[in-house]
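Here's the structure we're looking at; comments come further down.
Every protein chain of the complex appears in place save one, which is left out.
Our next item is chain A:
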Amino acid sequence: MQAKRVTFGGGIVPYLLLAPQLAITVIFFLWPAGQALYTSLFAEDAFGLSRQFVGLANFVALLEDPSYRSSFVITIIFSVSVAGISLGLGLLFALAADKVGRRAMVYQTLLIWPYAVAPAVAAILWWYMFDPSVGIVARGLRILGIGWNHHLNGTDALIMVILAASWKQVSYNFLFFLAGLQAIPRTLVEAAALDGAGPWLRFRKIVWPLLAPTTFFLLVVNVVYAFFDTFGIIHATTGGGPGQSTTILVYKVFKDGFESLNLGASAAQSVVLLVIVIGLTALQFRHIERKVHY
């Protein structure tokens, strides 16, 4: 990691400049993360009176716990659906906006603002629309003969949170896909058109491969979003229920640790999540290192 060629010789100055950032990093990030790692190796009673080293027993218990495994499955279904829907729609709108050319800016304004809506707030919007007694969508579904009750039906609740999480994320994907599309040299597309390639063939053979780095980057970002930024969606609406049907991993770690005070299990869950973040971050940086590879 290089510095500038011309530097100042400041003695203690650089340390003072770094001090605030490093102090916060150590006190609020590294120390607690270390604590989580450490606690995950111990069994503790809920009052914190006794603590006993148990090695990896908390992790073994976690893997054997059916409710944790089901939470894992729910998180996978949730993340794949959210990433799939929001990437698909983001790409569709970006292709359309790229096609309409000059007027794309108007649509951009109209499509990007949901990025600014907090996940929890987005969830309330959908929670209301689908509410079985007052929601307009639930009423519409009833007219069509489809019963809807996310208070009682786990599948309904999961669909509702997936839609809310995807709705908020489409604008982000749209913006990056549009930038990616606009960076593709016009001449390539025109040459293919001259050779008689129709829109679909051009998309498949030219646009899609050239867009691949963007798509990959967005895929990682969307999975991170679905795993970690969606806590508010669950907490503000379903509360993980009905039953366990919308208990995703970040919600479970909060519930087990903060509400049930099951410290060892919660710490072990934190460590599992930590491994997932490290994996995803590594993926993201691998991608950045070789950004352009046509």
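Going forward, a residue touches a chain if its C-beta (ideal position, glycine included) is under 8 Å from a C-beta of that chain, and two chains touch if they have at least 3 such contacts; residues count from 1.
What we mean here is this: contacts and distances are computed from a predicted model.
This figure omits one chain of the complex; the name its UniProt record holds, of "Protein ImuA", "sn-glycerol-3-phosphate transport system permease protein UgpE", "ArsR/SmtB family transcription factor" or "Peptide ABC transporter", is "sn-glycerol-3-phosphate transport system permease protein UgpE".
Checked against the full complex, the one of A:L111, A:A165 or A:A226 touching the unshown chain is A:L111. Contact with the omitted chain, checked across A:L62, A:V170 or A:L210, is made by A:V170. Residues of chain A that touch the chain left out of view are 1-10, 13-15, 17-18, 20-22, 24-33, 35-36, 39, 89, 92-93, 95-97, 99-100, 107-122, 124-129, 131, 133-134, 136, 139, 151, 167, 170-172, 175-176, 179, 189-190, 193-194, 199, 217, 221, 228, 231-232, 235-237, 239, 250, 253-254, 257-258, 263, 266-267, 270-271, 273-274, 277-278, 281, 288.
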